[in-house]
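Note that this complex is displayed minus one protein chain, with the remaining chains in position.
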């Protein structure tokens, strides 16, 4: 296919296990919806990743739900969800009309609920399931499943048993043991890792002395967290064999290349779409042009090519 | 004392346990040295915190040791150290000539080394010891002491036994259990918590496909990490009774107030000094002027005054 | 240094037409209107000028010294003219983003996203319109004046302000043939107690088929009350913190009362204009 701006015909396709994407650019869950089709043709994307759904309908967090930070933002949207039935009856038919593969993000606060939803969403038209295991596990101590290797392995094992679809685990940076968590997800049968979700943060309005988010704390996203997400992407790609999908602060072509070089096979773009809703379309186009210029035939020639640093060492 | 710019005579003093500081502004370890006396009179500061020392002389990490990030920087300086003897013979006499209390940051890679150094630095002229427990514990699995509550309690218990000086624990944000770690430090007898150290990150030069740091990964600091450090400060201040010293991304008066309101009794300023070496002197001055304007008599009227958010709640 | 404003190139969707665009505009002027407000006039590409009164844009604000606004800022369309390629915003300098806007100089490039949201409706049987607004809310309602004239409706504009000289857009309303009533805090003519008889007199005279409002909780409550009592419909433009402005992130939800149910709606997508009787502040 010829690129809409540059005319590049470079082959941008990548495989994530059995799933072949026509390019490595896809949205991050919670920052994308059918509304973006107001801005560009969503079929240029490598995949479509929907906002996390939970089984039941839910209201989400109190407002204010977002606030502006330096080089990023905080959000505490929560997971307002119209529930599984709405997804099946309304959303799935809508998204099935696109050629881009559909990735459904799911979550729950207990193992049983998670497993049930995983089985439920394993429907024709769904190309992969992304398990948002960064949400609190209320059966344990309220810590997110993905904060610890044991709870990660538990939940991913349950989900694996419920579906034959490609199953991705979306990890959290709010852990001291990202590599152990990644290995646990792999051991439990995950087909890919999405690295990573938002970083827990907070902001206070000094005039009113109140938190700027209705939920007090929230998730940091945007360029400020890029070095953290890139580090985790590198760590996970080094430690695991399953594909890693980079996510966190990606907004420019350089960012995409940095994550690919670090070992990601694809990337998700979130907050950048809020700053500039045309970002993902532009990245697809720019990646093709860059590959043409640099005479690179396949994205595989970029993935995981990070070298040892040329470091000045001291005795 | 009258402020050098504003003429304010507000009382900025705060207590950290038995230690009284004339104002809550001090440098962060590793971003301060006698060289800053080229720029302003260091006796305006609430305290002096030195670069972490280890017992033996050490070379530090390979170069490049720093790189520029969006709203922050990465560093992998390591702990180049001239060792304890140099500290005792050269540095201690130099710093003792100032009136500001001297805080000595120490570290080690094993419990015994840590304990020995703690005893050694407990010298007249030292006002407090800051234990940098964010460094790898090579007796365990190489993870930093402060990543887990159990190793935190172990090391702080050992240090507590070696000194009667005020003992501060400097925590890391690279953990999924910051509150448990903070409680463990308190239980082991820490007199204050410094919250927090740098966030582990990485950056890659896409032209050479090599990491931008000689050490591959490094610590993120500066405004980008402020929401993370503020969140941890709030969590620790809520969970513990001992004073919390906020640290991470502080560069403006608003930042100082945000940390104080969140519950910090004092703050450390690091990277901001690199952008603008006059930052700390300016913050002392601006805090006095702000208190005058707002008719606030004591910093205690600010500390920990965060309110519940005025949130719009949904059914 | 002049350049031709354009929309950012994007892949065209099959069949469907795009509803909004990220556009690189050129600043024509950016001037103080009175002590608190500024008027930004842009040379904008035709694609973004198919607007409705009440719709808004998301503005990518420049960084003022020492501050770093990150997210776009929502701003109502104050004026638009497809023939002339003009797009106007009237804004109040309140924080980092609007301070950034204030730094824009003629010929600067400026990135806007829009038009966004649902604008005001003007049903066929709404012949006598009454607009009641305060402060920057008047900016949002201003384009209604032209729309009313174009559709041949009668418009009464009650402009509320702290002091009479701060009442905005009075000339603009008058130029489109509206009757303007300025009320203000100094003589207490702006209180709900003072406004109620003023408005009820006009209702009694059959001069109010619909209300429009924006920007004041007190005014909303007054109009909800009068609307319920006299069976007069109306519309309000609402505000909420936003991230995407397009409907994707769910940051901007508010609650609305529809019959006896409370429902959530996104201000950026289902709004910013909503039926007055459903609004909750």
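Order of writing sets the labels: A, B and C. Residues in every chain begin at 1.
Here is the rule we use: a contact is a pair of C-beta atoms (placed from the backbone, for glycine too) under 8 Å apart; a residue touches a chain by one contact, two chains touch by 3 or more.
Note that the structure is a prediction, hence the values are computed from the model and not measured.
Every shown chain that the unseen chain touches in the whole complex is listed here: A, B.
Among the residues B:32, B:87 or B:234, only B:32 touches the chain that is left out of the figure.
Interface note: of B:88, B:116 or B:282, the residue touching the hidden chain in the full complex is B:282.
Of the options B:10, B:53, B:67 or B:147, the residue whose C-beta touches the omitted chain is B:67.
Where subunit A meets the omitted chain, the residues involved are 71, 252, 312, 314-315. Against the chain not displayed here, subunit B makes contact via residues 4-5, 30-33, 35-44, 51, 59-60, 63-73, 75, 77, 80, 222, 273-278, 281-282.
We adopt the following convention: only the chains that are shown with their structure count from here on.
If the chains shown are joined wherever they touch, the resulting network links each chain directly to all the rest. Taking each chain's centre as the mean of its CA atoms, C is the chain most distant from subunit B. Of all chains displayed, A has the C-alpha centre closest to the centre of the whole protein C-alpha set.
One finds 47 Å separating the Cα centroids of subunit B and subunit C. Averaging C-alpha coordinates per chain places the centre of subunit A 33 Å away from that of subunit B.
Among all residues of subunit B, those that touch two or more other chains are 71, 312, 314-315. The set of subunit C residues touching two or more other chains comprises 68, 253-254, 264.
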